[in-house]
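On to chain A.
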Amino acid sequence: MVSMFYDFLLAQRQQLKAYEEYTFQESDVRQALAREQLDAFDLKALLSPAALPLLEEMAERARSLTVRNFGRTISLFAPLYLANYCTNRCLYCSFNHNNEIERRKLSLEEVELEGQAIAATGLAHLLLLTGESRRHSGPDYIQACVERLRPSFASLGIEIYPLAEEEYRQLYESGVDSLTLFQETYDENVYASVHPAGPKRDYRWRLETPERACRAGIPGVNLGALLGLGDWREDAWATALHARYLQKHYPDVEIALSIPRLRPHVGGFQPQAGPVTDAALVQIILVYRLYLPRAGITLSTRESPSLREALLPLGITKMSAGSLTSVGGYASEGGSTQFEIADERSVPEIAAMLRSRGYQPVFCDWINLKGKGSVAG
Partner candidate 1 sequence: MDKKLARLNNSAEDVLEIGGVKLGSRLFVGTGKFAAQALIPEVIKAAAAEVVTMALRRVDWHNPQENILNYLTDDLVLLPNTSGARTAEEAVRIARLARSAGCGDWVKIEVIRDQHYLLPDNFETVKATEILAQEGFTVLPYMSPDLSTARKLVEVGAAAVMPLGAPIGSNRGLKTRELIKILIEEIPLPVIVDAGIGRPSEAAEAMEMGAAAVLVNTAIATAEDPVVMGRAFKLAVEAGRLAHLAGPGARSERAQASSPLTGFLG
Partner candidate 2 sequence: MNIRVNGRSVEIEGEFTLQMWLEVQRKDKPWTVVEYNGEVLKREQWPKTLLREGDTLEVLVLLGGG
């Protein structure tokens, strides 16, 4: 039972090795759609070009599965960047150590003010982000921020550098109830090439981070590949298997997925894999939904307003709203951004858009009782 996802993924790839050159047919896709439980092979078929003619049929299914499992609701949250110091040199990220951007870290007082500004919009779920710098934004700092923000939010998530299991346990006790951690790419070679330096170079340590969070008791884990870094079909395939693997081994953890596409950023890195088209993004969302009917799917403000609205019925369950990707900025002036935001609408505007499309915007669907200052006291 202690097999880790790294070995699991290798074994899955090995099992389908014979099909590396195989051209999927529409009949493979139809077969996959006929099956009640999709396996790793079906997943490949649905992600293949052969599925394109069946996209509309897949979309109808995905919509009905989503409504059945989540109702006509969309949860809203906001990101709060605490610091952008970073020791990594990820080629695709503005926070890259080599980029000459203004480096900043919010003081605890600022954190509280930013939190209050976000809470004033009605949002109750907050996601905290930092770059990877144990010196500037170590676990103690994160914990201090969590304690400051605890009274203002029903739920606090973190999207920070990978931690050890014990560190996750401590943050969980302080009131963190979800982890977002993107593998970026599941292709070990591409991973090595886009992470030339810094602690993030360790592929396996990152790959097995979600499991450490699960073992530490964190009730929600959100995975994703940064689509466009590597071959998106492979990355979406591996992400879906990762999610299913975690669901099986940690049935008490709620597993969710994000679908970030590479965005313009400081540094201007262009990956070799080529851009992920809107159609590709649609296919990925649909496949995630068909393979994982109960998993939440998060759509960020990376995408444009019109695309966000078009994607809504296909399986999305959670959206960020009124987001800023600079350090601070909700209550004060923000600095450099991690990536460019495409949907700049405010929280009320997003809520109104959802209502007009027949969705209920959900500001709070769960209240974490852990941590000092939570509702429980």
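If you want to know what made the cut, all candidates are chains of the complex that A comes from, given by their letters.
Note that in this section a residue touches a chain if its C-beta (ideal position, glycine included) is under 8 Å from a C-beta of that chain, and two chains touch if they have at least 3 such contacts; residues count from 1.
These numbers were taken from a predicted model, which means no experiment stands behind them.
K.L.:
Which numbered candidate, 1 or 2, lies in contact with chain A within the complex?
P.N.:
Of all the numbered candidates, the touching one is 1.
K.L.:
Spell out the residues on chain A that touch candidate 1 in their complex, using ranges where they run on.
P.N.:
Touching candidate 1: residues 1, 15-16, 18-19, 22, 28, 30-31, 33-37, 39-41, 55-57, 59-60, 63, 248, 251, 278-279, 282, 306-307, 310, 313-314 of chain A.
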